[in-house]
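The structure appears below as structure tokens.
Only a single protein chain was left out; the remaining protein chains are all shown in position.
Take a look at subunit A:
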Amino acid sequence: MTSTRPGATLVAGLAVVGTMIVLAIAAPLVTGHDPTALGLTAGLQPPSWSHPFGTDQLGRDVWARVVYAGRTDLRVGVLAVLAPLAVGTLLGLLAGYFGGPLDRVVRFVIDTVMAFPFYVIVLALVAVLGTGERSIYLALAAVAWVNYARVVRNGTRGFAGENWVAAARGGGLSRRRVIGRHILPNAVPQLIVLAVTDVVFVILAIVTLSYLGLGIRPPTPDWGTMIFDGQAFVTTQWWIAVFPGLAVLVTGIGFSLLADGLADLYRERD
């Protein structure tokens, strides 16, 4: 059996994610249409040269909306991962290193948050906080940090008992230095893989929230809202829902390949 060449997954992931990012950034260059411009006389047109992905019920160009929606969803997907990553990493490091009461409290909160299904808490929080990007960030930050905290806490707990940590402390290095310069770099590879995987999860959450009317507010283009708008036409004007659905699928596969590729890379280097 031939094995995949090392790095092929990473290259594929980078290619797919890179393409999606370039399309999103260069949206005004890859489409001449305004994603929010209504064309009431040109509604529900199938894919054609002038509208490669067709038009929706309001005559908006679906290709333009898909690439502009990439700007919103990719931006929110990446940004919504950063706060939980930072909070979870910090709490995981402190709980794992110091142990004791702090560790017990952090573990209790992690277990409590994890006991609830992810979407139940996120939906409840967004319902309370109101729709929009800010609420998505807050709701995801409140829930998603537990994954990072759990991984980092468990890793740090193991490292804290290693002799190289004892030697660093015995060598007169401060706790802050030992945690930040010695333990954290050992957790980083796992964190990067987890964060990249999480971007997929967050994008799916945003799409789901938007589909349920709790996410990105119209008229800002967003893949979830587009799928919701297109579902009434899915048997007759399939292009309205299928293209944004494919965009979600391709982005998800791209980030998954990237995460796998990075994991392979770190395994090889170690």
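Here are some notes:
In this section, contacts are C-beta pairs under 8 Å (C-beta built on N, C-alpha and C of every residue); 3 or more make two chains touch, one makes a residue touch a chain; residues count from 1.
Everything that follows uses one rule, which is that contacts and distances are computed from a predicted model.
Candidate names were "ATP-binding cassette domain-containing protein", "2-oxoglutarate ferredoxin oxidoreductase subunit alpha", "cytochrome-c oxidase" or "Na+/H+ antiporter subunit C", and the UniProt protein name of the unshown chain is "ATP-binding cassette domain-containing protein". The hidden chain makes contact, of the residues A:36, A:57, A:131 or A:186, with A:186.
Across the entire complex, the residue among A:67, A:106 or A:168 in touch with the chain not shown is A:168.
Within the complete assembly, residues 162-164, 166-173, 177, 181-182, 185-186, 270 of subunit A touch the chain that is not shown.
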